[in-house]
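Dropping the structure in here first, questions after.
With one protein chain withheld, the remaining protein chains of the complex are depicted in position.
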Amino acid sequence: MELDAKVPSGPIEKIWDQHRFDMKLVNPANKRKFEVIVVGSGLAGSSAAATMAELGYKVKCFTFHDSPRRAHSIAAQGGINAAKNYQNDGDSVFRLFYDTVKGGDFRSREANVYRLAQVSVNIIDQAVAQGVPFAREYGGLLDNRSFGGAQVSRTFYARGQTGQQLLLGAYQALERQVGLGNVEMVNRTEMLDVVVDEGRARGIITRDLNTGEIERHAADAVVLATGGYSNVYYLSTNAMNCNVTAAWRAARRGALFANPSFTQIHPTCIPQSGEYQSKLTLMSESLRNDGRIWVPREGEDQRAPGQIPSDERYYYLEERYPAFGNLVPRDVASRNAKSVVDEGLGVGPTGIGVYLDFASAIQRDGRDAIAARYGNLFDMYERITGENPYAVPMRIYPAPHYTMGGVWVDYNLMTTIEGLYAIGEANFSDHGANRLGASALMQGLADGYFVLPYTIGDYLARHLGEEKASVEESAFAQTENEVRGGIDRLLSINGKRTVDDFHRKLGRIVWEECGMSRSKEGLEKALDHIPSLREEFWSDLKITGSADTLNQSLEKAGRVADFFELAELMCHDALDRDESCGAHFRLEHQTEEGEALRDDENYRYVSAWEFTGSGEAPILHKEELEFEYVKLTQRSYK
Amino acid sequence: MKLKLHIWRQEGPDAPGRMEIYPVEDISPDMSFLEMLDVLNEHLEAGGQEPIAFEHDCREGICGSCNMVVNGRAHGPQALTTTCQLHMRHYSDGDELWIEPWRATGFPLIKDLVVDRSAFDRIIQAGGYISVNTGSAPEANLIPVEKDTAEEAFDAATCIGCGACVAQCPNGAAQLFTSAKVSHLNMLPQGQPERWKRVEAMVEQMESEDFGACSNYAECEAACPKGIGIDNIARMNRDYLEAKRRRGFGD
Partner (left out) sequence: MAWLLDVYRSAIFKKAVMAVSGLMLFGFVLTHMLGNLKLYFGPEEINNYAEWLRTIGKPALPKNGALNIARVGLLAAVFLHIWSAWQVTRLSRKARPQKYVKQATIQATYASRTMRWGGVIVLLFIVYHLLHLTLGVVGPEGFEYGDVYNNVVLGFRNPLISGFYILANLALGLHLYHGLWSLFQSLGLNHPSYRALRRPIALAFASVVTLGNISFPLAVLSGVVG
């Protein structure tokens, strides 16, 4: 298979405009003849579905949620970047582009990232016009803050609920189109397969989660906007139902899956409190501005934190990175937390956690100042842990948060299956090996509002007048049968262990061996363990209830089955990439300072994997990356 | 700790429902309410019984999925807290809890504790938006918004669409939800062109769903995990009456 990213040639600041001009258009009367399926209603899906409907296409949008508004995008807190340069601090499209490529540790496609930075400004205009209540100054104009270590203030925010407000904006635009009859919204329905005929996507197979009914849907193009797969780790900051199923089933049908092992671990999350833990909660990174991170110098120290004198405390970030101290980047902070915990110095009931202590800040600035800055976060922490962070240091630990990897797409966001697109977190995206804070919302909305609606038109225009896909075709029947077969297979195992039990065990393996740091040895071990656990899954799983009612265990089981296959691919990918870059940290490749050591000579490529069968070795396809505009550099935080 | 749970079980929309008793043990005070149910569910499933269906997703109090009435209170006893953010340390050993679904004709039951809240989507469809096609928006800073107005609109916009207001309202009324969205959009300058049309369309959609009328009990406000206030209801009433006046008698 030949990988063609289809990046138009020309100077980077011109190619998107030129491309838009070059693409074929569909005239308004013909648009109505095209039907597009959008799976997912998060920022990416809602914005794409609404925009295409506004353009005149017939859109069918699917979500397994009970309303499009519940997509996981709702939970994003911090903000969204845009190169508006409202603060007059030297920001520009080029700087946002540059920062994003560099932040991604040079493993993303320049042209895509440039386009992302270009359209970022339009997103803010669109959102404001929709009524998204971004933070404002007293003069009535929009406010910005700096985020995730950026040197300019380019992040727009809506209290700590930016994702919620942006999603509601997109959701409202979507519902408007539903009301106008241009979008058919299908809630509580899970896509279980994509129908591919002669290399082209023709539709999808779905299951109605209320009734269990399996249905076929044909369309001229299919768009996956199904989010990220951090839940492969079982515990993550993602919502409970986030999963890889849609993307993975597409991969099984021939869509290449890119950079699966590029997963981002967020350093400041509330640690697990026990075996029953179901998910982890993110605490804003801003806490590190005032909190000091430490663990006791000796392991097994049972004293209360307040009773440990300061010379018996190990302020490991301050000691190891005197220049940046507690403000080292996400991945460095995360890895160091893991290393002290692995040394047995961890705190809290489980020993998996480190202190984030505000005592000095409170002493310095007073309790009121700290409350004004972090009051909400402290309340949230107290609600979850029952501890008062004004009096007792918080406990934090890193948790999986975002997946840079995903379905491989070309410049037009089309996957390697003709007519199948992937947008938002579901694609392998513009973030390379590491995503900058506040850039995921930007990318999801850029894809949905401003990129896909154009590029999909070019594809559809080329198929104008052709015979429509019909659900009567044999490809539909065959795919449906396979879907039914899969469900029957899960229900007929009739073993003894629950889905969650398997998911927890799988998650632990992936977290240990393909999480914050990876090694050849560990990855090989994981590649040994995962298949055998998968076999146990397929022989000892227990699901009660039937397939023809609401059955949440059955839903979960299907998703976990896919996580098993994905987990294996992640390990293959991490093993193949014998370098460290961004969030992918191979213990074998680090600078003396413990920094990720890239190998641009040998690994300056996107790994796009071809699925060859469950348990079979996947095939690697490489998309070589060229850097014409951004200079390759090594970072350092000492 | 040990608890005695009474939980509503109902196999499907038309099946008869009943309260079933489930004793649970070894509940840690650090568990969230939903984790406590997870534990029960794993136990049920391992024993060959069907787990209790309940809705949840983010478990951070923002998606609005979770919906349980615990001892007669939507989202349980803690103010400004969704069920998923409620923790077991608020209960003590030996407590007896009654767990029921949202009960309202506007929210037909699907299974166990899961109800259909799609009426809320239809209310938004009717007018809960600002009509602006992608690409036609003006430059963002051309629309200054007074900071106080922006904040007040924001307070209304924080609604998570959970439906606790309807569940707690003795009339099964959706006034708080609808008014929160009307307020959010009708307060902002961007929302003015469609202000009167919006409130009419949304109110009339709300009333055509099977929701009740408002008697100003203010139970909704007390149950709302986001602290949406009933002032919004008054604002919606005023805008609706004014919209009708304008329609009948001109501006």
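For clarity, chains are labelled A and B in written order, and residue numbers in each chain start from 1.
By definition in this document, a residue touches a chain if its C-beta (ideal position, glycine included) is under 8 Å from a C-beta of that chain, and two chains touch if they have at least 3 such contacts.
It should be emphasised that the depicted structure is a prediction, and the values quoted were computed from it without experimental measurement.
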Remark   = Omitted chain touches shown chains B
Note = The one of B:43, B:90, B:197 or B:244 in touch with the missing chain is B:244
Ask   = Which is it among B:13, B:72, B:138 or B:227 that touches the chain not included here?
value = B:72
Residue among B:1, B:24 or B:218 that touches the chain left out of view = B:218
Message = Applying the definition given at the start, please give the residues of subunit B touching the unseen chain.
response = 6, 8, 19, 69, 71-73, 98, 100, 103-106, 168-173, 200, 203-204, 207, 210-219, 221-223, 230-231, 233-242, 244, 247-248
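Operating definition for what follows: only the chains that are shown with their structure count from here on.
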Ask   = Using the average of all C-alpha atoms in each chain as its centre, how far is it in Å between subunit A and subunit B?
value = 27
Touching residues (chain side subunit B, partner subunit A) in the complex = 11-12, 28-32, 34-35, 38-39, 42, 44-46, 48-51, 53, 55-60, 62-65, 78, 81, 85, 87, 89, 110-111, 114, 116-118, 120-121, 124-126, 128-141, 143-147, 150-151, 153-154, 157-158, 160-161, 184-185, 188, 190-191
Request  = Please give the residue numbers of subunit A that touch subunit B in the complex, ascending.
outcome  = 47, 50-51, 54, 65-70, 72, 74-75, 84, 86, 122, 124-131, 133-142, 158-159, 161, 164-165, 168, 171-173, 175-176, 178-179, 185, 187, 210, 239-241, 273-274, 276-279, 281, 383-386, 449-450, 453, 496-498, 500-501, 542-545, 549-550, 552-553
